[in-house]
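Structure first, then comments.
Omission of a single protein chain aside, the complex is shown with its protein chains in their original locations.
Presenting chain A:
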Amino acid sequence: MQALHLSCFTAVSCLGTGLEPTLAALAANRSGLARCAFETAELATHIGAVAGVDDYRLPAELAAYDCRNNRLAVLALEEDGFAEAVRAAAQRYGAARVGVFLGTSTAGILETEQAYRRLDEAGAFVAPPVYEGSHTPYALADVVARHLGLSGPAFVVSTACSSGAKVFASAARLIGAGLIDAAVVGGVDSLCLTTLYGFNSLELVSAEPCRPYDSERKGISIGEAAAFALLERPAGTLPPEAVLLAGVGESSDAYHMSSPHPEGRGAYAAMRAALESAGLCAGDVDYLNLHGTATPSNDAAEGQAVMRLFGRDVPASSTKGATGHTLGAAGALELVIAALTLQHGLIPGSPGSHELDPALDLDYVFTPRRQALGVVMSNSFGFGGSNASVVLRRADAKGHA
C-alpha cells in the first residue's frame, strides 16, 4: 500500500491523558492497573480505569451523546492538539473529504446496563438510555464527526479486540481509492459490566494485574482507552521522525469463536500480509508490540506464530501489563504506543511479567530498552478469529514510497 502519514495522534488510557504521561509511564515501566472499584462491580480483579471520565462534561451541543464512552472519546480528542489538527485538515481538504473510522466493542452499553436496573413492572424503561447517541455502536463515530465538524464517510468497525487496528486498513483503502483525502482513525472502549462479568464468566480474567507471556500468567486485566490518529497522504518532505502507516494485514482464523487457533495460524497470516502490504520482510522489523492479552491460550498461539515468522530476532513485548486490555480500543492504543516508540527510540517493557513462558522462545522485553527503531509492527486479534497486524515506520526508514 501507499504509505500514509500519521500527521497527529493522541491517546488516553490508565497510563495518563495524552502522549506525555503515556510516554513517561512506558519509559518508567509503570503500570496503570489497580484493584477493581468500578461502578457496582464486585469482582476480584485489576482494571485499567481512566481518571476523570465520570466528571468530564461534553460540550452542550453534544448533550444527546452523553455516556462514558463518548466522554472518553471527546476527552481524548482535546489532547495533543488533535482536534485542532483535524479541523485544519477539514479546512484544507473539505469536511466531506475527511472520513471517520473508529473501533469499539461495547460503545455506550454501560448506560443501557444501568437503565435495565430500573424497569417498571411491564418491563419498560423508567429512565431509557439514548439509543442513537449512546447505545448503538455508531454513536462513537457520530459524536467524533460532529465534534470535529466532519461530514465524510463514517463508520464503526466492531470486530471485538481487533477493531481499533482494522480501521487503519479501511481508511487506507478509501484514501487509496481517492474517495477521501484524510481520515480520523482510532478506537474507544470504556469499562462496563458486560465485559467485566462476561470475561469473568469465561474464566479469562486474572485476579492479579495481568502478566503477558509470563509462565505464571492467569488471564486478562480489562482496561479502557481512547486513541486517535489523523491519516493523510505524505505532504512534501517529512521530518525524519515522522511516522508513516506502512502496511496492514488482515486474516480470519476460521477456527473457533473465543479461542485462537492453537498454532496461531491466523496470527501468522496477518503478520505476513502486513509485511507484504508494507513491502518489507521480517528482518526489517525492529520491534513487535504483541497482542499479548495474558490468557494462557492467546499468548501461546501468538507466540508460536511469532517464533515461526521472526524467531528470536525481533524484540517483542505486550504493553497490556501497563494499560490493561482495552478491547476495541487496544489496536489503536497500541499503534499510538508503537508510534511513540519510533519517535523516541524506546522499546517498552512489560510491567507485571517476570519470567518468559519456557514454551516460547522469543526476545521478550521485560524492562524498557533505549534503541533506535525504524520499523515496528503491532498485533491485534479478536474473538471470532478476527486478526489484524499493522506496520509503522519512520520517514527515514526504508519502505515503499
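Please note the rule applied: contacts are C-beta pairs under 8 Å (C-beta built on N, C-alpha and C of every residue); 3 or more make two chains touch, one makes a residue touch a chain; residues count from 1.
Note that in this section contacts and distances are computed from a predicted model.
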"Sorbitol/mannitol transport system substrate-binding protein", "3-oxoacyl-ACP synthase", "Lipid asymmetry ABC transporter MlaABCDEF, periplasmic component MlaC" or "5-oxoprolinase subunit PxpB" - which is the UniProt name of the missing chain:
"3-oxoacyl-ACP synthase"
Which is it among A:Gly32, A:Gly223, A:Gly331 or A:Gly385 that touches the chain not included here?
A:Gly385
Which of A:Ala63, A:Ala207, A:Ala254 or A:Ala359 contacts the chain that the document leaves out
A:Ala254
Which candidate, A:Gly52, A:Pro128, A:Pro240 or A:Gly311, sits in contact with the chain we can't see?
A:Pro128
Which of A:Gly32, A:Gly48, A:Gly108 or A:Gly152 contacts the chain that the document leaves out
A:Gly152
Suppose we count only contacts with the excluded chain; which residues of chain A make the list?
1, 96, 105, 109, 112-113, 115-117, 119, 123-125, 128-129, 131-132, 135-138, 141-142, 145, 151-160, 166, 169-170, 172-174, 176-179, 193-194, 197-202, 250-258, 265-266, 269, 273, 382-386
